[in-house]
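With one protein chain removed, the remaining protein chains of the complex are shown where they sit.
Right, chain A next:
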Amino acid sequence: MEKWHLMTIVVLIGLTVRWTVSLNSYSGAGKPPMFGDYEAQRHWQEITFNLPVKQWYFNSSDNNLQYWGLDYPPLTAYHSLLCAYVAEFINPDWIALHTSHGYESQAHKLFMRTTVLIADLLIYIPAVVLYSCCLKEISTKKKCFSLQIANVLCILLYPGLILIDYGHFQYNSVSLGFALWGVLGVSCDWDLLGSLAFCLAINYKQMELYHSLPFFCFLLGKCFKKGLKGKGFVLLIKLACTVVASFILCWLPFCTETEQTLQVLRRLFPVDRGLFEDKVANIWCSFSIFLKIKDIWPHHFQIIISFCFTFLSLLPACIKLTLQPSSKGFRFTLVSCALSFFLFSFQVHEKSILLVSLPVCLVLSEIPFMSTWFLLVSTFSMLPLLLKDGLLMPLVVTTMAFFIACATSFSIFEKTSEEELQLKSFSLSVRKYLPYFTFLSRIIQYLFLVSVITMVLLTLMTVTLDPPQKLPDLFSVLVCFVSCLHFLFFLVYFNIIIMWDSKGGRNQKKIN
């Protein structure tokens, strides 16, 4: 069957799954007074449409920042404004100042869901299709196009993004899509376009800064390789200009006064909000089960310590990427960097795991078994959030669909040898000291089994049982803790791959 027909069919399947998930409930549905992220997005359309630009990020009688104040960079605001124009054309009641608070109706839900679908269709999905077709590593295998199709299918069926964007309601596909365009550009040597796309991603959601270090290191490494006295320097200047220009363009209305810029920055980085909020599968939240660090440690100490841990954990991979820039190393460093930020950084939300999931989707064809495992865990880590939104059925169905798609497309259970897991060089070096270390892949297979059983059991327990009176958050905490353990394991695994990667360089081993 012709490739483009199959590709169209796969995209159509992805779109169908997305739209059918969107028929379910959204965050904060029917829950006054605050509602949820859906109301936040509607409110931003109201604010950006009715108020002048200068007032968008400031507290005023018309704009109460406590009620879903804007806390994303200007590109989100412009996007909301665009949607607001369309909303005003269809039904002005949806965005009327003050009176539209908590507005909920079938037609409005249809409109909001359509905006998500259109944004996805324009930005994220073309990036995924192009990524699968362009990257050369995939096409070295025989019957390359069937693998490309399978790659697109599995990435489009990733449950986490679908459930958050089309269920809970957010626009992650825009920022992740721009980031993916960035990865595509930079990997295919269209560095300027790639960095422009990535700047757009950062200016849409500041959490994309999790990906910024690998981009920086990779591009810097490329400049070094080209020679800092010649072409490399020229490239560096060009990149710097592109970045500065794109930032100025996005922040133009806010660059006129320092107070404007500072206020926006204050909204984007709420440093006084604490180490973490609610339950999230990172180190600090898991650690605070045993020791209430939020109460014990002073505020500035919390910031410093999270800063130190984050940077210590991502430094080795970034240094290696700068010294040996390669497309493969870049993608794996994206994973490990984003994961380090997720685990150790400040004010992390559980939805930020999507920032790690995107790079993992990109390496799906190279290490299908581990990537599928990670993506399943990442969806599981958002279980409490999704249950709160009434998305149990879509969660179960999309997870099963994703698992079946990956298992049949990539035959993941046949790819668990050391070679396939990219752990060959690592286990060879370990065997120099421990000659009996031959059972690595067996261990990993059993760990996978245990992991899946644990996740299924926890899901069943959370859904069917009531938590004991004294520990009302027992199940959410358990989910976070189990996910955190998984993520630590994956952090170690991805770092091992990066460090022991022997392609594209002479000096192989780096003592971790």
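Note that a residue touches a chain if its C-beta (ideal position, glycine included) is under 8 Å from a C-beta of that chain, and two chains touch if they have at least 3 such contacts; residues count from 1.
Quick note on the criterion: contacts and distances are computed from a predicted model.
A chain of this complex does not appear here, and its UniProt-recorded name among "Alpha-1,3-glucosyltransferase", "TECT1 protein", "CCZ1/INTU/HSP4 first Longin domain-containing protein" or "Very-long-chain enoyl-CoA reductase" is "Alpha-1,3-glucosyltransferase". Considering A:Y85, A:F233, A:F413 or A:F439, the position touching the chain not shown turns out to be A:F413 (whole complex). In the complete complex, the hidden chain is touched by one of A:N24, A:T76, A:S345 or A:S476, namely A:N24.
For chain A, the residues touching the absent chain in the complete assembly are 1-2, 5-6, 8-9, 12-13, 15-17, 19-21, 23-24, 90-91, 105-107, 110-111, 114, 117, 393-394, 397-398, 400-401, 404-405, 407-408, 411-414, 445, 449.
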